[in-house]
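One protein chain is absent from this view; the other protein chains keep their places.
Now for chain A:
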């Protein structure tokens, strides 16, 4: 009678909340080059510090912007000269989609919609 081979555990499945590619994994830390050129390993520590401070400031500003936008009317300027207005709801964790309500489109008003962030060039709203 054959015994089934035992396993330590099952393979881990996708995380429902993120697209993965953990930035803390050893491979990411070793291989991922940052987008700004001064962040090369050879750059001097002071430059790196200034850059990090700038990055944190920009990131914080962006996140605060998203928070302020909640439930406000926002105009989205998108590719192919598309301009739409909607009430901003929320963003997903990777900033891939924006959840909006009352999206005014040339073919009518969509009560609830998801806007794909990679299609958005810029957005404006009144604070």
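The definition used in the following text is that a contact is a pair of C-beta atoms (placed from the backbone, for glycine too) under 8 Å apart; a residue touches a chain by one contact, two chains touch by 3 or more; residues count from 1.
Note that contacts and distances are computed from a predicted model.
Engineer: Tell me the UniProt name of the left-out chain, picking from "Inner membrane peptidase complex catalytic subunit", "FAD-binding PCMH-type domain-containing protein", "Serine-threonine kinase receptor-associated protein" or "Ribosome maturation protein SBDS".
Structural biologist: "Serine-threonine kinase receptor-associated protein"
Engineer: Taking the full complex into account, what residues of chain A touch the chain not shown?
Structural biologist: 1-15, 19-23, 25-28, 30-32, 96, 118
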